[in-house]
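The other protein chains are all here in position, but one chain of the complex has been omitted.
Chains here go by letter, A, B and C, matching the order in which they are written, and residues are numbered from 1 within each.
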Amino acid sequence: MCRRSRDPGTVTAAQLTLVQIDNYGPWTVTPEPRREMDLQTLQSRLFADLAQYIGNRGGYVFFTRFDNMVAVTNGLDRRDHELLQESVGNRYPVTVSLGVGVDAVPIEALETATRRVQSAGSAQSSDRSEALAGDFRAETADDDVSVAHFDVNDATGKYTDRLNEFDSFINIEQGYASLMRYMREEHGALSFFVGGDNVIAACPDLARDDYRAAIDHVADDADVQLKVGVGTGASPHDAGYAAKHALEDCRYEGTLVEFA
Amino acid sequence: MCRRSRDPGTVTAAQLTLVQIDNYGPWTVTPEPRREMDLQTLQSRLFADLAQYIGNRGGYVFFTRFDNMVAVTNGLDRRDHELLQESVGNRYPVTVSLGVGVDAVPIEALETATRRVQSAGSAQSSDRSEALAGDFRAETADDDVSVAHFDVNDATGKYTDRLNEFDSFINIEQGYASLMRYMREEHGALSFFVGGDNVIAACPDLARDDYRAAIDHVADDADVQLKVGVGTGASPHDAGYAAKHALEDCRYEGTLVEFA
Amino acid sequence: MCRRSRDPGTVTAAQLTLVQIDNYGPWTVTPEPRREMDLQTLQSRLFADLAQYIGNRGGYVFFTRFDNMVAVTNGLDRRDHELLQESVGNRYPVTVSLGVGVDAVPIEALETATRRVQSAGSAQSSDRSEALAGDFRAETADDDVSVAHFDVNDATGKYTDRLNEFDSFINIEQGYASLMRYMREEHGALSFFVGGDNVIAACPDLARDDYRAAIDHVADDADVQLKVGVGTGASPHDAGYAAKHALEDCRYEGTLVEFA
Partner (left out) sequence: MCRRSRDPGTVTAAQLTLVQIDNYGPWTVTPEPRREMDLQTLQSRLFADLAQYIGNRGGYVFFTRFDNMVAVTNGLDRRDHELLQESVGNRYPVTVSLGVGVDAVPIEALETATRRVQSAGSAQSSDRSEALAGDFRAETADDDVSVAHFDVNDATGKYTDRLNEFDSFINIEQGYASLMRYMREEHGALSFFVGGDNVIAACPDLARDDYRAAIDHVADDADVQLKVGVGTGASPHDAGYAAKHALEDCRYEGTLVEFA
């Protein structure tokens, strides 16, 4: 399944971090349900802080469910994770637990990362606070991380400028739901909606045909036409930035899959 | 279809606002693609600011696609919208256009709101900046807004503490995707994922059986077991807060649908 | 002392709010001293949130000592204060107590506001949390609030572009220290440094000669040449915005004191 588009010997080594707010569910309703817009503010600002902290160290973080966030953290070591945890604890009314795993296949790395947090206690346990467990990728190689940046062909013309915003959103969402399932099941890749009509996926080493098949699947399954740029790098930022440039190439060339 | 659970004469009057960042797509890649984590930070902080501004005036805003956000703004008048627009323009590198509509059925209100923004120019036009058009709900009545707060039964035990986070997310996501489509198609209701295992919907006036049918649909379609609390109020906060309390009732009573 | 520049019968009615973080000193060193940059972040973001909340209701807030902030809150009622307190409590690891007072002379209003917070318990008491006490200005009149906006003549040419930043800062700071004492002692006015070379003062109703004398005093005492625009309004924003325009007039006319 994993025919590689470059050197057949290369292999990715993604470091995945699960960020889980400790005992968040109970906190949101104690002693009374808290104002929803305060919770939304808290969640999105916490995510923004993680995006800055992890992002300016070369990593990527995705909001996922907000109380659980998934990050690709190649380049961040244990000390970086400890400091993040300390800084959140100093500035928020909640704390976070962190689990870290490394694997050629992103879902395997996240599986390990999640298990480490789960071992420390339930997401709704008041006993668990600021757990941190994981192994970290010590070396770095130029092909450690593979990132695919998808977007929807002419989303503005087809949806945003034409439909009401909820129906635009439903279309984008169905395309995303289809892609996320396919990429996870076929390749163990993790695809995240990042706003607008954009989806970013942390991938193992995949071939051009794999991406083409994914795009075809979503077109058939959800009637949404995607295109994708793919990049590789030592860090998520390097890989993702190359992927963005490749996606720009798709735009100018009118192609559906481009590698950086 | 719309059998009402309370006084058969009551009718909701939701005021919906579309918040659309002006010319955002082109901005994100000019002159070069911008760092993804900076874009994520910008988007989530803008949303957080809207959540505070709209939220402490009794409204609700949802992140939707981040470059397009949908708000229920009963209680906010034209001046409130102008000031929001001015404040964003003073503090961000981007501006926002706003369209506002009022209707008994949320999707109709959003349809009107969206059309007003679209009339002012494309989402990717560099000519359109800070458009504002709409009509506003002048009076307020205690049953203007109906909010349903759904969550997943025992999501922590079934997913979060057991599966890896991406697979938990896929389950929640598929439940959400199923619910959002159903509620929109059957009732013109707008359902938004708000983190964790929670979905908040702006609804027209619906009966207990309508909610029961929605929950059954999602259980069949996506194998996700939801429950829901429903509240009504003069503002989204009032309605949503009542819905949260009703959802707590579900939790304690072991029921699937509760009205405040 | 208070010769009025306009109708001799007018009188201001400033509503002052003291915002005091509860038990903050002990919290910053428990269980160990917390990272200074986390404290700086927490303080400045809390201030920013207050600036948005109070500011978009027409009020002004000043950072003062950050653990104690002073706001002019004409137009904000008890409910607005309660909601602010609730929202801070939902999103920060600290809570705030609020005292409110109204008087023609700002220092008197703040004296009352402070006494109300002090009566509820010490700033370093772990027993006091989210105290709120005060009376609120129910009516509003167009001359309730008087704001003076001072800046330093050609600060960029004289200091910023010429001296090292610390020596520029010392000059501005000495000018501010001189002005704050003079305005408080002579007029019961409260002057706050707001960044750059700007000072904003909440004033009682003062005459042109009073402002001229203040400027002369600072020139003599600290060798810093100020100019000032003065505005009056129903809210701090209205008064302050008029004062900004008056200060622009000083700039274009080359004058030292302008009333809006």
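Going forward, a contact is a pair of C-beta atoms (placed from the backbone, for glycine too) under 8 Å apart; a residue touches a chain by one contact, two chains touch by 3 or more.
From a predicted model like this one, the values you see are computed outputs, not experimental measurements.
Engineer: Using the contact definition given at the top, list the shown chains touched by the missing chain.
Structural biologist: The undisplayed chain, in the complete complex, is in contact with A, B, C.
Engineer: Of B:Leu39, B:Val72 or B:Val102, which one is in contact with the hidden chain?
Structural biologist: Considering the complete complex, B:Leu39 is the one touching the chain left out.
Engineer: Counting contacts across the full complex, list the positions on subunit B that touch the omitted chain.
Structural biologist: The list for subunit B reads 34-35, 38-39, 41-42, 45, 86-87, 90-93.
Engineer: Taking the full complex into account, what residues of subunit A touch the chain not shown?
Structural biologist: Counting over the whole complex, subunit A touches the hidden chain at residues 49, 52-53, 56, 83-84, 87.
Engineer: Can you list, in ascending order, the subunit C residues touching the missing chain?
Structural biologist: 18, 20, 24-25, 29, 33, 35-41, 43-45, 47-48, 51-52, 54-56, 59-61, 63-68, 70, 107, 110-111, 113-115, 118, 122-124, 156, 160-170, 172-174, 177, 180-181, 184, 190, 194-197, 200, 237, 240-241, 244-245, 248
To be clear about the criterion, only the chains that are shown with their structure count from here on.
Engineer: Would you kindly state whether over half or under half of the residue numbers at the subunit A/subunit B interface are used by both copies, giving same or different?
Structural biologist: Interface between subunit A and subunit B is built from largely the same residues.
Engineer: Give me the rotation angle that lays the C-alpha atoms of subunit A onto its copy subunit C, rounded to the nearest 5 degrees.
Structural biologist: 180
Engineer: Could you put a whole-Å number on the gap between the CA centroids of subunit A and subunit C?
Structural biologist: Centre separation, subunit A to subunit C: 44 Å.
Engineer: Hunt down the residues of subunit C that sit against at least two other chains at once, touch-wise.
Structural biologist: Answer for subunit C, listing residues that touch two or more other chains: 87.
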